[in-house]
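Written below as structure tokens is the structure these notes are about.
Removed: one protein chain of the complex. Kept in place: all other protein chains.
Letters A, B and C mark the chains as written, and numbering starts fresh at 1 in each.
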Amino acid sequence: MPPVDIDATVIANVRLSRDYSVLSLAAPEVGTRTRPGQFVMVKPTGVTDPLLRRPFSVFEVLRNGAGEVTGVSILNKRAGRSTKRLYELEPGDVVSCLGPLGVPFTPVAAPRQAWMVAGGVGLAPFATLAETLAASNTPTTLFYGARTADELFYLDFFERLGITLVLTTEDGGHAAGRHCIKGRVTIPLEDALKAVGPAGAMVYACGPEPMLEAVAKLAARYNQPSEVSVERVMGCGLGGCYSCVVPVKHGGENANLVRSCINGPVFDGAELVWD
Amino acid sequence: MPPVDIDATVIANVRLSRDYSVLSLAAPEVGTRTRPGQFVMVKPTGVTDPLLRRPFSVFEVLRNGAGEVTGVSILNKRAGRSTKRLYELEPGDVVSCLGPLGVPFTPVAAPRQAWMVAGGVGLAPFATLAETLAASNTPTTLFYGARTADELFYLDFFERLGITLVLTTEDGGHAAGRHCIKGRVTIPLEDALKAVGPAGAMVYACGPEPMLEAVAKLAARYNQPSEVSVERVMGCGLGGCYSCVVPVKHGGENANLVRSCINGPVFDGAELVWD
Amino acid sequence: MATPDLSVAIGSLTLPNPLIAASGCFGYGLEYEHVVDLAALGGVVSKGLFMKERQGHPPPRIVETPAGMINAIGLQGIGVHRFVKEKLPLLNAAGARTFVNVCGTTLDEYVEVCKVLSDAEGVAAIELNISCPNIKEGGIQFGCSLEGTYGVVNAVKKATHLPVIPKLTPNVTDVASFAKAAEDAGADAISLVNTFLAMAIDVETRRPKITNVLGGLSGPAIRPIAVRMVWECYNLVKIPVIGMGGITDARDVIEFMLAGSTAVQIGTQNFVDPFVWTKVLDGLADYMTRHNIAKISDLIGAFDPTPPKATHA
Partner (left out) sequence: MATPDLSVAIGSLTLPNPLIAASGCFGYGLEYEHVVDLAALGGVVSKGLFMKERQGHPPPRIVETPAGMINAIGLQGIGVHRFVKEKLPLLNAAGARTFVNVCGTTLDEYVEVCKVLSDAEGVAAIELNISCPNIKEGGIQFGCSLEGTYGVVNAVKKATHLPVIPKLTPNVTDVASFAKAAEDAGADAISLVNTFLAMAIDVETRRPKITNVLGGLSGPAIRPIAVRMVWECYNLVKIPVIGMGGITDARDVIEFMLAGSTAVQIGTQNFVDPFVWTKVLDGLADYMTRHNIAKISDLIGAFDPTPPKATHA
């Protein structure tokens, strides 16, 4: 379905921490179209500075009591000027929300397992993917790493869906009674890969590029497929500007630099070239 | 006293009509310094578009119950981008307010009468001038013209101070029981000038430039002094940019184009050259 | 009043309206098929094309600046042959009027690319990119010398029957003289401005914001300079001028037309709002109705230098 551009009213902006907030937008037309892993291009309506929109994964598809889609939310982390502005938005403010955009994840089904690997704000695309996988009863695990325990969010949400949680923190701190492994999220992932059964697992990853590279290479080493969502500076999100290119092995047009906004952001981890 | 620049919180923004609002700012340091006829340079704090501040007469000096100065208000009329933005501000928003700036009016004392001539938003500098004149029991009249009666504001305020009101509307409509003369404000002004007593009157004027010209020439014709507040596009308000010049007869430096931000905005009506 | 006539003529070419998608800001056009009706645009300019495919520069390729952006894509592209084979038929099917932005590292390459396009079906015109600031051999060496400009336009004109529209760089002392050189060489129209050579530094790392260090500045920031340049060219040459640089809305389009633009191109704003096209078309119709203008072409160069009032009130 073609993307739409909605002047969406802010329904809520829940600050999860000093840097993170969940921004809920009244954009049902975007919500109904969205598939897990797709993104939206966002900017406060009418604001000319910053000039360009910014890309954000769709975090949740929002529904009312009757189950009708009312909008989408994004998990916003302050990184610079726009994300700071979005963090400060209040209900009633209006945001231009263009989407959904990009290539979504490919959900797998049992007996194959689904392993979602999230680093920091890389959690964002996995809320919707988890719902899809849970709906098809695919055995799903979330490997989720953060700097500290207080930056691990929405754990209840994933548990309620029956997702197995494997948490890591760099300082080894624990999250609200839940055990966290000290170190990188790739440590428990590799242990799991070593023990993966014959039905195999699909490894989904989103987070810092070094993590994506490590995950893709691990999956390959243990002969498991992977899909990783990359992050590039994006000027348009529609294939117009060629700012967002990533190197892929057998990339179709343009030798092997392809536009991650329309050929991604989700790529087969085995296809990407890691420089 | 040197001007100060205050990041002033919006206390209130009372819409008087579709175009007019009274924006109250928590800037006591500006309020205590302000003399009638002076102005402030204003822009929403942190906003980069529009880039430059905009000049506004100080409308009211705000006081609390104890009579202490708590800030200033401006009478804002939507003319373009900044004034539209100011019209839309809500309590809690923050505005950079630089002032007070410029040459104030010279208040006169009895037996000489004080005649304030206001056209539209030109009412702004006369609220504070009226208070000063009332305090010294100077017999004061406000000649106040607007397009329509619903654009005549703060009439009760002036009456409470004991100011005589002479109102005009272009369509002849009346303002809440008060009679309005049909046509330009200069019509009753000329009648008054014809009948001015030996003690004479000082004519203060603020409004559209054609009105200022007419008032200054009328006052001169009847040998009465006048002080008019001019309006020029102002880049800085401090004498830095030379954008705001007006031609004066014996203007000191720079031949006869002088900066209305520091040599004005209030000028002797007889000094200005009307092109 | 009858529905306003938005059509404009660029030489033999008639466009239903003056809005053209700028090169490099609209992919190959097809990327936008699902958000805008390509036939409803005055025209679509392709990404810059050489004979062969090009990789372009490594990312990051863009950075935002006050009211603008710097880009150094490096003319990544699929080459003219694949364009003619894979893109052009679909653009024609979509009813687009396709302008092809032609690049070259040598005069011969410009000529060769234009020959390929002349033999192809349904190219509306050639926009000769002699002004890309982002690559050493991006034609800027032609675009920054009057002889170079004259030479490449002259050579290309001999090689093709298609309208030839050299795109001028603003990074020169006297852009109008380049417009004149292009006209003398037989150009059917000119387009300007390409981007302004610019640079931005990350002060925390002391490194460039984009890999290529230097890039081209576009967006609203450059509009006042671009309008001035269009006005200068309009006053010197007789061929149509296609103006661009920071256009965001109908007001901006009209400003460029009053300054002498027959048509305009929109680039950066298409990133900000891919639905800009219909909004601008509505805005133009509204302006024409308010000002009782039947034909938008009446606005071309209709700027009146009479000084404005000093005070607004």
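By our rule, contacts are C-beta pairs under 8 Å (C-beta built on N, C-alpha and C of every residue); 3 or more make two chains touch, one makes a residue touch a chain.
A quick note: this is a predicted structure, and the numbers were derived from the prediction, not measured.
Considering the whole complex, the hidden chain is in touch with A, B, C.
From the options A:E190, A:E209 or A:D268, the residue with contact to the chain not on display is A:E209.
Although one chain is not drawn, the whole complex shows that of B:L16, B:L52 or B:A149 it is B:L52 that touches it.
For the chain missing from the display, the contacting residue among C:A67, C:A124 or C:I165 is C:A67, taking the whole complex into account. Of the options C:L6, C:V36 or C:I222, the residue whose C-beta touches the omitted chain is C:I222. For the options C:A40, C:L90, C:L107 or C:L214, the residue in contact with the chain missing from this view is C:L214. For the chain left out of this panel, the touching residue among C:A155, C:V172, C:L236 or C:A285 is C:V172. Within the entire complex, the positions of chain B that touch the omitted partner chain are 2-3, 5, 43, 48-53, 96, 98, 232-233, 235-236, 238-246, 253-255, 257, 262. Within the complete assembly, residues 48-49, 79, 120-122, 207-209, 230-233, 246 of chain A touch the chain that is not shown. Seen across the whole complex, the unshown chain contacts chain C at 58-60, 65-68, 70, 144, 171-173, 196-203, 205-211, 213-214, 217, 219-225, 227-228, 231, 246, 251, 254-255, 258-259, 287, 302-310.
The rule we apply is simple: only the chains that are shown with their structure count from here on.
Taken chain by chain, the contacts link every pair, so each chain touches all the others.
Chain A and chain C, compared by their mean Cα positions, are separated by 36 Å.
Inter-chain spacing, taken between the CA centroids of chain B and chain C, is 48 Å. For the pair chain A and chain B, the distance between C-alpha centroids works out to 56 Å. Residue positions 66-67 of chain C are each in touch with at least two other chains. For chain B, residues that reach two or more other chains under the stated contact definition are 48-49.
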